[in-house]
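Below is a structure I'd like to ask you about.
Right, chain A next:
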Amino acid sequence: MMQWLAMGGYWMYVWPSYLLTFLVLVLNVGFAQRSAQRARQEALRRTQSAAAQQGRS
Partner candidate 1 sequence: MDWTWFHRFGSPPHFYRIAGTLIPWFAWLAALCGLAGLIGGLGLAPPDYQQGDGYRIIYVHVPAAVLSTMAYAAMATAAGVGLIWRMNVAHAVAASCAAIGASFTFLALVTGSLWGRPMWGTYWEWDPRLTSELVMLFLYLGYMGLRGAIDDTARADRASAVLALVGVINLPIIHYSVDWWNSLHQGHTLLKFAKPSMPPSMLVPLLLLMLGFVLYFAAIVLVRARGEVLRRERNARWIAELLGAPS
Partner candidate 2 sequence: MKVPSAAVVSPGKAGWRLVQRDLRLGFRRPGEWLQPLVFFLVVTTLFPLATSPELSRLRDMAPGALWVAALLSSLLALELLFREDGQDGTLEQLAVSGLPLPWLLLAKTCVHWLLTGLPLVLAGPLVATALGAPYASIPGVFAALLLGSSALSLIGAVGAALTLGLRRGGVLLALLVLPLAVPVLIFGARATSLAMAQDPMTAPMYLLGAIAVLSATLAPLAAAAAVRISLE
């Protein structure tokens, strides 16, 4: 196990790369969902205000 972790002495380059990749993948998922969520809320708010407007006029 330790020998595998050492990556033939290149662990200093291999593991940071994989860590960064994992980070970028997770961040993308997070940001994508947040942007979609925010858009859903905005759209919902817009529909309620539009419905209210129709109700009034």
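What we mean here is this: a residue touches a chain if its C-beta (ideal position, glycine included) is under 8 Å from a C-beta of that chain, and two chains touch if they have at least 3 such contacts; residues count from 1.
Regarding selection, all candidates are chains of the complex that A comes from, given by their letters.
Note that the structure is predicted; figures quoted are calculated from it, not measured.
Visitor: Given that all of 1 or 2 sit in the same complex as chain A, name the one that actually touches it.
Guide: Answer for chain A: candidate 1.
Visitor: Name, in rising order, each residue of chain A that touches candidate 1 in their complex.
Guide: 4, 7-10, 13-14, 16-18, 20-21, 24-25, 27-29, 31-33, 35-40, 42-44, 46-47, 50-51
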